[in-house]
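Okay, handing you the structure first.
Excluded from the complex is one protein chain; the other protein chains are retained at their positions.
Naming follows writing order (A and B), and every chain is counted from residue 1.
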Amino acid sequence: MTAAAGAGDLSVDIELGLVPDRRVHRRVAWDRWLGRLLPLAFVAVLFPIIDLLYWIGSEALPTLSWTTLTTNPVGFGGGLYAPLTGTVYLVGIATAIAGTLGIVAGAYTAEFASPRAALIGRLLANLLTGTPAIVVGYFGYFALVLYTHSTFTLWAGAITLSIFMLPYVYRVTDAAFGSVPPSQREASLGAGSTRGQYLRRVALPIAFPQVLSGLFLAMAIGAGETAPLLFTAGWSITPAQGLSSPTSYLSGFIWNYFDQPSNLGHLVILSFQAAFLLIVGVLVLNVAVQLVAERYRRRLRGFFA
Amino acid sequence: MEDQGTRPALGEEPPVVGSGNAPAPPGRVPPNPFSRRSILRALTSPVGWIPGIFLASIVVVLMLSSHFQNFGLGFFGPVWNPNPTDPSVATYGILYFVIGSALTAGFALVLAMLLSLAIAISLVVFLPSPASRILTSLTDLLAGIPSVVYGIWGYVILAPYFSKQLDPALSHYLGWLPGFAASPTEYAGGTGLLLAIFILTIMVVPLTTALLRESLRAIPREQVESGLALGATRWEVLRRVQLPWARRSIPSAVLLGFGRAVGETVAVFMVIGNEVKLPTSLFSGSSTMATLLVGQFDSAFEYPDLLHALVEVALLLLAISLVVNLLGLRYFGSGRMAHVGAGA
Partner (left out) sequence: MSGGPDGLPPDGTVVGPPFPREEIILLTSDLTVRSGPREILSGVSLAFPRQKVSAIIGPSGCGKTTLVRCLNRMAELAGLTISGEVRYRGRDIYDPQVNPVQVRRRIGMVFQRPTVFPSSIYENVAFGLRLERESREVVDRGVVRSLKRAGLWEEVREDLDRPALALSGGQQQRLCIARALAVEPGVLLMDEPTSSLDPIATQKVEDMIYELKKEYTVIIVTHNMQQAARVADYTAFLYQGHLVEFEETRQFFESPRAKLTENYITGRFG
């Protein structure tokens, strides 16, 4: 710091890098190039997905009509009423089971379990998430079909599906109750409420949006699954005759007819439409998850502000 | 929620900061292990383990359904030959399925890790925050596209493209590389290892991206700012501050991604060609352990031992997924996984 300060001073220009310095220039140029190069990986991933969405849309949309949704598949025509309602039943029942068990277990883990028990519970839930769907399917077949001397049934499919969905609900619920600001907890317990009252009246309203987004997430995952259902819910092209008979479902429709020869082309078209309906359903649920999560973030921000 | 009864004795309560409960009076008698409260607590404690109980029952039921004694070491041999009439000549060797699983999951994972490292770094370091937020949601959405939809797309659209365009070009220009030399009959249908790897890569990227992204984001902001304040570029901060912090997450993301890839069934079955043989090139039809499970189930009742052999494969697959997930979760503990959402 010897030269006097003043405009036009060369030493300042050197200090601020206005006089080109090869070393700095190289570092900054490298940084800039990587900043342009690495985001290209998005193109590599998003381009195929856009192709997929565009293709399925252009195959399914022109022929999709109200009758597609309201008639059963028959011979050389018909619609997707049976698989659509089948998926709704399966996911509905599975959500009821996984939702109840997952919320109870998640809230228990966040609030009552000892730290060690909570750690084990979360670890096992994460392991269940990582269990291949086909393995869960085999389990479902043995436990709910073979050993009960039953056949493929809707309820076996729904229960198997709920096992697959359960850890998602559990994890989100646990995180939601765990992220309730401690001040709320202290205020409530300090005012003399029991932990149950605290959970119901204080924690649940705060955690609810996140729990709801966990339910949507689990529904989206369940709706698209195929492997756990093939050996439990079986397959039927007509609507299920009740909970104790095989059922039709969208993912199974695709699975069964995607490679039909061209003289059965209408079945192939229907399977495209089934894929389209699945994607729409799953994307709607996922967007709902993100919207709910966003609202939740805003709400929480209010607590910490 | 049976709260009244499950409220634990004070001594064993988790250390909750500032919990409003009154402190234990001095000289209190130790909790009676047979008190109503203790018994209730013991009875209700498995409530938090419900997912774990299901996992345990999966393990137990599959173990009970298996017949380990039926197959010896030949189980890992190359010949898979169920015989409907004479079970004594049937052989169940899963070597080619193991090879198929290893090749598809292994290659898909290498590609997915490269892509998701680039994507995670872009999201956390390089992209401006609105773009980063939108693209984060978008990559999370990708995780939601059902497996069977990827499968039908691969079978109907990609397979013809691979057989007519991509495979001939690859074998023409890269034929000197091992794995790329093939006769045109081999890629006639377009289905095979390469297509399965392609589909699997796209399916695994959302998970590995989410894991890497969250581990990069978990680094304290002050660390990043201090690096920048010392005159480092964003890349230099990434390499010298963020990556050393997140280093341990990379092998974990590899493991969790591998667990996902090796268990993927439906989409792979639809595009892999389902041949039981030693692959001669990347264009060969092949099978994986998972596709074996879904592909041969229907015939399991015509062959005496087949169902048992399949259960063994299911158990092996379960064991692999448990081990890789257990190792992978050492880094991505429960706290970190909660942010990963559908990707996990």
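Structure notes:
Rule of thumb we're sticking to: a contact is a pair of C-beta atoms (placed from the backbone, for glycine too) under 8 Å apart; a residue touches a chain by one contact, two chains touch by 3 or more.
Given the structure is predicted, the values throughout are model-derived calculations rather than measurements.
Note on the undisplayed chain: of the listed residues B:N81, B:S226, B:T280 or B:S299, the one touching it is B:S226. In the complete complex, the residue from A:R27, A:R200 or A:H266 that touches the missing chain is A:R27. Panel shows subunit B; residues 129, 220, 222-223, 225-233, 236, 240-241, 244-245 of it touch the chain omitted from the view. Listed for subunit A, the residues touching the missing chain in the whole complex are 1, 4-9, 11-13, 15-18, 23-24, 27-28.
Quick note on the criterion: only the chains that are shown with their structure count from here on.
Centroids of subunit A and subunit B (each the mean of its C-alpha atoms) stand 15 Å apart. Remark: subunit B residues 1-4, 6-8, 12-21, 44-45, 47-52, 54-58, 61-62, 64-65, 114-116, 118-119, 121-122, 125-127, 135, 137-142, 144-153, 155-157, 202, 205, 233-236, 256, 259-260, 262-266, 270, 290, 293-294, 297, 310-311, 314, 317-318, 321-322, 324-326, 328-329, 333-334, 337-338, 341-342, 344 touch subunit A in the complex.
Subunit A makes touch with subunit B in their complex at residues 27-28, 30-31, 34-35, 38-42, 44-46, 48-49, 51-52, 55-56, 101-102, 104-105, 107-109, 112-115, 117-139, 142-143, 146-147, 163, 166-168, 170-172, 174-175, 182, 185-192, 194-197, 199-200, 217, 220-221, 223-227, 230-231, 251, 254-255, 258-259, 271-272, 275, 278-279, 282-283, 285-287, 289-290.
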